[in-house]
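The other protein chains are all here in position, but one chain of the complex has been omitted.
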Amino acid sequence: MVPELLAQGCRVIDLAADFRIKDITLWQQWYGMEHLCPELVEEAVYGLPELNREAICRARLVANPGCYPTATTLGFLPLVEAGVVDIDGLVADCKSGVSGAGRGASTAMLMGEVGESFKAYGVPGHRHLPEIRQNLSVVAGKEVGLTFVPHLLPMIRGIHATLYGRVSGELDLQSLFEERYKGEPFVDVLPEGAHPETRSVRGVNHCRIAVHRPQGGDTLVILSVIDNLVKGAAGQAVQNMNLMLGLSETSGLEAIALLP
Amino acid sequence: MVPELLAQGCRVIDLAADFRIKDITLWQQWYGMEHLCPELVEEAVYGLPELNREAICRARLVANPGCYPTATTLGFLPLVEAGVVDIDGLVADCKSGVSGAGRGASTAMLMGEVGESFKAYGVPGHRHLPEIRQNLSVVAGKEVGLTFVPHLLPMIRGIHATLYGRVSGELDLQSLFEERYKGEPFVDVLPEGAHPETRSVRGVNHCRIAVHRPQGGDTLVILSVIDNLVKGAAGQAVQNMNLMLGLSETSGLEAIALLP
Amino acid sequence: MVPELLAQGCRVIDLAADFRIKDITLWQQWYGMEHLCPELVEEAVYGLPELNREAICRARLVANPGCYPTATTLGFLPLVEAGVVDIDGLVADCKSGVSGAGRGASTAMLMGEVGESFKAYGVPGHRHLPEIRQNLSVVAGKEVGLTFVPHLLPMIRGIHATLYGRVSGELDLQSLFEERYKGEPFVDVLPEGAHPETRSVRGVNHCRIAVHRPQGGDTLVILSVIDNLVKGAAGQAVQNMNLMLGLSETSGLEAIALLP
Partner (left out) sequence: MVPELLAQGCRVIDLAADFRIKDITLWQQWYGMEHLCPELVEEAVYGLPELNREAICRARLVANPGCYPTATTLGFLPLVEAGVVDIDGLVADCKSGVSGAGRGASTAMLMGEVGESFKAYGVPGHRHLPEIRQNLSVVAGKEVGLTFVPHLLPMIRGIHATLYGRVSGELDLQSLFEERYKGEPFVDVLPEGAHPETRSVRGVNHCRIAVHRPQGGDTLVILSVIDNLVKGAAGQAVQNMNLMLGLSETSGLEAIALLP
């Protein structure tokens, strides 16, 4: 439908995955089907406002990011932009609530199957891997090496990304993150030592991030949480729409998290 | 009580942490108190049968392992023993059900606080870190570099350890693990491509392990699950008792997992 | 503090139970302590707007209702007012999420104790019994006979009251309820045959009610759901405040339920 809508003068925010990956061959490999309008892929803007705000404002076609890619990209972004992390050995250990799997009838997602249990899935390869890798590679200016392991949490909403990267030397990480996200309405850099809970963003468009360097060693740990149905999906689409229409970026996104 | 019990001729399996760490200064630093019988630490055998079976059989005093250390050590053990993994950059991203925190009254562990949410905790440092590091360092013959991040799952029982390590070159990992644990009554190496669920070991003394090398890259992913209250605590104590008393190692531990 | 605040000219909405029961002896018996300002009990208005809207508007002191009493009273109210139900044998089988127990540290409310389980509690007598009985007796003009059984649900928010009463003869129950609550901003009478879910009111001040007369028999079944922390507590207090201050009754209470 997208070519038709654009032809009619509509501007489109696509919540599906079709325009997220620039390399069409790679897209076809991960999604297992032929791409139906490859000619629009180049034009599409990847809709992560914290990365592409200016381009989103002017875009005709926005590819709304995946849920895992949003949490993971926002967590790694300051490190990769600053060039302070070894981009060959990034690890993203991610956990999602079951709503990430949608509402289609299935045995695998029955409460009797996924309640009171926890598992990894898609370790050999998940469709969000090339999306995250593309985001970080664009920023780094070269291909990054990333291992991405998604897991299924026995709860409904929320993604928690635990991100690992290696650094060396003295670094003021807290300031690096605070500076990068200063003024961002939907990214909260928590104080040093914090451990964000997924419930703290339940129902809201915020990403909460905490930065750790355990025992001052070489391995950083970044904790990044979002609500997969809001900042990881429909909320981010509203944020993009606000930008495209010149509205206040936070319009319709000012609720507070539902706790407990 | 331990010195008194030993003096009376009892043999002791200690489920607390007092005899798990050989370096008493390190123990005192992590546990924040003075050790009351340092003279017994040297004699105590670390009660992981898959590592120390012979010594456990003859031991007067066994230090029953922690829950995270059990899942993590069993997952890394074949790799470290075989010397095929870079021991400077190991990562253990671990997730535990709430029963790991015990039954003491607390606000933090109320269902209203931990239900439907997920978070990391103890990222700056958790008491199980020196225990895991000691286990792997003993096997490696030198100090390993390990980052350990525990998380709290909104469920009751089960630990899932997602373990990352870097390797190079061709390796038959599946065979390495199958050989190492051949004949072990309580370690199941799953077929290639598997993703163990914590519920598959609910109520039983088994550790289930799956080995992955995503896209044939340099980073291995080992998935290891146990029931924190069985193989991670009382079940392992029974296994140790069976060994110490010359009983069948599986006596009293032959239940099947409660599914769903 | 209440007498002091009133003396200073403040108007008070009390979320505790002190002013809910008019019979001070009865209150002392159920709450096990002496009442500290019995002289204010008579003046206090029971803050259920659907029952006492006019009096609340003028009140100096409002006793904000309990959570179970709110769901139960709203469910029985049209039947008792209309005099169509046998008031000697009412049954209220109620179920609450764990947040009803507050945030005090306790073993009984740990997730490890209440997760994946269900039980009744307080069957011999619960403090909300005299409160519900008072509400319905005032409406009926004589003492009602009520059995109230609360249960604890393994979830965080929500109350579901399943109410039973005996009737005889032809009755247009659906119209009775729709008429009674016509124009009420926070009571939704669902279409015939409906089964309200607690999640449909998660985070909002609404009470949703469905009316059933299974197989046309003598026993009615009324289903009534609220969010115990909103219509059952703070939301209802805001509704009362709006009335007392002459604001729009729905000010600050216009969010939509968080689903899923």
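As written, the chain order gives the labels A, B and C, with residue 1 at the start of each chain.
The definition used in the following text is that a contact is a pair of C-beta atoms (placed from the backbone, for glycine too) under 8 Å apart; a residue touches a chain by one contact, two chains touch by 3 or more.
In this text, all values refer to a predicted model and were calculated from it rather than measured experimentally.
> Of the listed residues A:114, A:189 or A:204, which contacts the missing chain in the full complex?
A:114
> From the list A:66, A:154 or A:232, pick the residue that touches the absent chain.
Going through A:66, A:154 or A:232 one by one, A:154 is the residue touching the chain not shown.
> Considering the complete complex, identify which of C:109, C:153, C:229 or C:243 is in touch with the unshown chain.
C:153
> In the full complex, which bits of chain C touch the chain not displayed? Write them out.
Considering the whole complex, chain C reaches the absent chain at 89, 91, 93, 95, 112-113, 115-121, 123-125, 145, 147, 149, 151, 153-158, 160, 162, 164, 166, 193, 195-199, 202, 212, 214-215, 217-219, 221, 223, 225, 260.
> On chain A, where is the contact patch with the chain that was removed from view?
97-99, 101, 103-107, 109-116, 154-156
> With the missing chain put back, which residues of chain B would touch it? List them for me.
99, 115-116, 156-157, 202-203, 255, 258, 260
In the analysis below, only the chains that are shown with their structure count from here on.
> I'd like the angle of the rotation relating chain B and chain C after CA superposition, in degrees, nearest 5.
180
> Of the chains shown, whose Cα centre falls closest to the middle of all protein Cα atoms?
Central by C-alpha mean position: chain A.
> Measure off the straight-line distance from the CA centroid of chain A to the CA centroid of chain B, and report it in whole Å.
That pair's centroid distance is 32 Å.
> For chain B and chain C, what's the span in angstrom between their mean Cα positions?
From the centre of chain B to the centre of chain C is 49 Å.
> Let me have the rounded angstrom distance from the C-alpha centre of chain A over to the C-alpha centre of chain C, please.
42
> Going by the contact rule already set, what residues in chain A reach two or more other chains?
115-116, 156-157, 202, 260
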